[in-house]
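Some chains omitted; the rest stay in position.
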Amino acid sequence: MGWQGIIDSSGILFTGFVNTLTLSIATIILGTALGLVVGVLRAARIPALRAPLRIYLEVFRGSPLLVQMLFIYFGAAYLGLRGVETFIAALVALTLYEGALISEIFRAGIEAVPRGQREAARSIGLSRFQIERYVILPQTFTIVLPPLVGQYIGLVKDTALATAIGYFELVREGQAIIDRIGMPIEVFVVIAAIYFVICYPMSLVARRLEKRALHA
Amino acid sequence: GTSNSGAGTDKLKEVIERGTVKVGDCLSFAPFGFMDESGKPAGYDVDIATEMAAQLGVKLEMVDTTADNRIPNLQTDKVDVVICNFTENPTRAKQINFTLPYVIAGEVLLVRTDSDINGISDLDGKTVAVVTGSTNADILKAANPNATAQSYPTSAAAVLAVKSGQADAMIEDSNFQTYQAKLDPELRVTNDSLIPLEHNGFGVAQGQLNWLEWQNQFIFWLNHTGKNRELYNKWFGMDPLWPVAYE
Amino acid sequence: MTMIELKNVHKSFDDLEVLKGVDLAVEKGEVVIIIGASGSGKSTMLRVINNLEPIQGGEVWVKGIPIHDPKRADEVHQYVGMVFQQFNLFPHLTALANVTLALQKVKKIDAGEARRMGVAALKRVGLEDKAGAYPAELSGGQQQRVAIARALALEPDVMLFDEATSALDPELVGEVTGVMRQLAEEGMTMLVVTHEMGFARDVGDRVVFIDEGQIAEEGPPAILFTSPSNPRTKQFLYRVLHR
Amino acid sequence: MLAPWATTFSYAPAFLNALWLTTAMSVLAFLFAFILGVLGALARRSHFRLLRFIGAVYVEGIRNTPVLLQLFMIYFALPQAGIRFDAFQAGVAALAVNAGAYLTEIIRAGLQSVPRGQLEAARSIGLAPRDVFRSVVFPQALRSVYPPVINQFIQVILGSSLVSQIALPELTNTAQTINSQTLLTMHIFTVVLVLYLFLSNVTALVADLVGRRAFKPPLYPSGPRRRPGLLSRVGHMVRGS
């Protein structure tokens, strides 16, 4: 049967590809939104939020994503939360985890904006919100973009862990094919190639952005 | 946590009104459940689920699950019924309800053809793949304490471990194992069952008596019409190893 | 009319007391030059007036408003404009957008009118033709003039300059002091921290010498520069003028 | 109320055993990864085009595919080619190969980050190229890579949880097994989460103490004393303060 078996399985591979992409894009959107909010709040050093945000960050950055995912998947089940299916559990876990990492990117970006910018903005009477919105965040854009794209690459790869709670993304589909036709090396190489095709262009973009940021 | 899900409500009515039945099925457990070339669910359990939807007159919604998720899925009402080679035992029955058995199995060892393992007593110092959340780790420990269990998340991974030589043997349901051995000439199944027979039924959440009753009726129908035997033959290429009731 | 009044202002950073009881009153139309050694507290004094630093004691009044009262502190920005040593232009906005940002967002002036006012402010500093340029495309002197225009557009009653020329290449200093001279002539009330002694002599109505967080001596430039009475002032002037 | 916790803690020996496996695997993997990282960085800076190419393929190939997949390749697929690792060895190999790619880039960047002026000053006092590297470039690069290297070590510890998927009874796998037996999800995963947090924080703390002592002048400028949490201190180190 040989490679023919893999070619015959292109339908299942495509399903996996679509599922991986769906989970990745959903996580990119939600994780970035969460990261932005947390990053801005942390940079603002609001005393009441300091400890809770800090705990959120330390827990999600300091423990394995896989454990978080299992915890949320099984935990939600026993907390009586209805409708937490694999996709939702994977999405929630990935969003919380990537959101923690992304928030640090935003925070670093905000803190890289020179103090003088904030002072000048206050001097012309802008409000706290206006300072962030019109002066600080636009300037962080070029700073955060390269590491952000870098983080997205990690995120796409991290979606592979959803395999462990039974989400049919690429790696799980690969196992399903091996289950039927064997040939683990060939199947895994094909899966790796698909990931590479998604991630490598992102790496190139990240690198180009980084160079541009350095020269700006 | 026990069920806060369906107690008191009439699940049967609910399913018919909803127009869909949500069936939890293990899709990494060929030929009971798996993904075919085009990525669609297929297999013995899947066909039974399809038959069930037809008899209910509703649409089928397949929810993939794994062995260790069967009970949580029922308890949190994510599925209406689990069809996944679910072995009945009193401990589990404290958390969920079981139907009558629809398929009966022994537990056998799957080994490589060239292996010298022929029974449980040959497992001294060997590694044996089991699936997390199945009863097999306990069976192994009781049957031969000198063997080491390796706990994989799916049956697919466990079979792969035997094929690639990462495990010396795998304990699993005889139906499943026989099918695997038929698929791959490099694998064979040992003869003797490690335990008294296992009776596998559907699982439903506790307290849904109408629903449970309907499921039993459905299994009775499957058996006495010969539908069950026909499907078994379709997927396993032989008659069931052990007969079920009311055939 | 007294535009700015500091009464016994105390300011510390952690354990370091930087302003140790400063009293100062600036009248409308006055140009006050502030001199003193590095670290003496000149910048801190301006920043306190502009509510960029909280104080630990004393009072700060701007046009009769108690800036030391946290509830009213932010009103200072309606009356006081500040120009920083490092320009602090917003690099992602054009010169014009730098000037109009606060007009639109703070004063809620509509875009067309804000634009007209912004161009007028740029004209005052001689940069109407650079309205569309980004800060990175401007020389240091031009950047600082945009920063002045940004403050002027809000029509402040008082302008604070903190070493507005000392980050500039020597050739460019004249551009900016020129604009400052012109403002002084137009009657703007100004507090100016500077090391440009020529400018101080020409333009200042009064020179204030700060030493270790206190006002050690003050007076008209003609007198203070030629015959300072405080020995510290003497020493400082000697070092600055004879190097 | 307390019964679930009592049940959970009755598994203490299993958890401790698992903790040990996780630690041993992480430390071994990191040591190999560091060696791979140094070799990779040297390859990528080599004069030989072929070595540079191999280095690039290694780094890009690894960094653009999931670790889980790399682990499955090594454990399930390599035996097909006659190369067999047990679960522990496969875990060490996958984590080392993966982290090695990141360390390659970290070390390469560290070598590059030494300012040009340093090289010129070293040449101006007549140092031979070998001494320029040994006495000027390397010691400075080491300082600048220390924080991100430690961070990478922590990533290895956290990443080791993936090895649960090939049935090695490390922390995560053990948790899954106990969970399926007891269904005490909240309790069991809380314990595991705490154990991972403990491992990563202790690593950060020890690295911080070592960093303070091992480098002269001290790695961290003795500025106004702040008290950031351990992990964010490493984060701080990582961003290269």
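A, B, C and D are the chain letters, set down in written order, and residue numbers restart from 1 in every chain.
In this text, a contact is a pair of C-beta atoms (placed from the backbone, for glycine too) under 8 Å apart; a residue touches a chain by one contact, two chains touch by 3 or more.
Here the structure is a predicted model, which is why all the values come from computation and not from measurement.
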{"item": "Assembly formula [one copy per chain kind displayed, counts for the whole file]", "value": "A x1, B x1, C x2, D x1"}
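The rule we apply is simple: only the chains that are shown with their structure count from here on.
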{"item": "A-D or B-D - the one linked by more C-beta pairs in contact", "value": "A-D"}
{"item": "Euclidean distance of C-alpha centroids - chain A vs chain D, Å", "value": "20"}
{"item": "Chain centre separation (chain A, chain B; CA means) in Å", "value": "35"}
{"item": "Inter-centroid spacing, chain C versus chain B (mean Cα positions, whole Å)", "value": "80"}
{"item": "Junction residues of chain A, two or more chains touched", "value": "74, 77-79, 164, 175, 178, 184"}
{"item": "Overlap residues in chain D, where contacts from two or more other chains coincide", "value": "76-77, 80, 164-165, 176, 179, 183"}
{"item": "In contact (per the touch rule at the top): chain pairs", "value": "A-B, A-C, A-D, B-D"}
{"item": "Residue ranges of chain D touching chain A (in the complex, touch as defined)", "value": "60-61, 63-69, 72-73, 76-78, 80-81, 154, 158-162, 164-165, 171-172, 175-176, 179, 183, 185-186, 189, 192-193, 196-197, 200-201, 229, 231-232, 235, 239"}
{"item": "Sites on chain D touched by chain B in the complex", "value": "75-77, 79-80, 84, 86-87, 164-167, 169, 173, 176-177, 179-180, 183"}
{"item": "For the chain C and chain A complex, residues of the former touching the latter", "value": "47, 50-52, 74, 77-78, 80-82, 84, 86, 88-92, 101-102, 105-106, 147, 150-151, 154"}
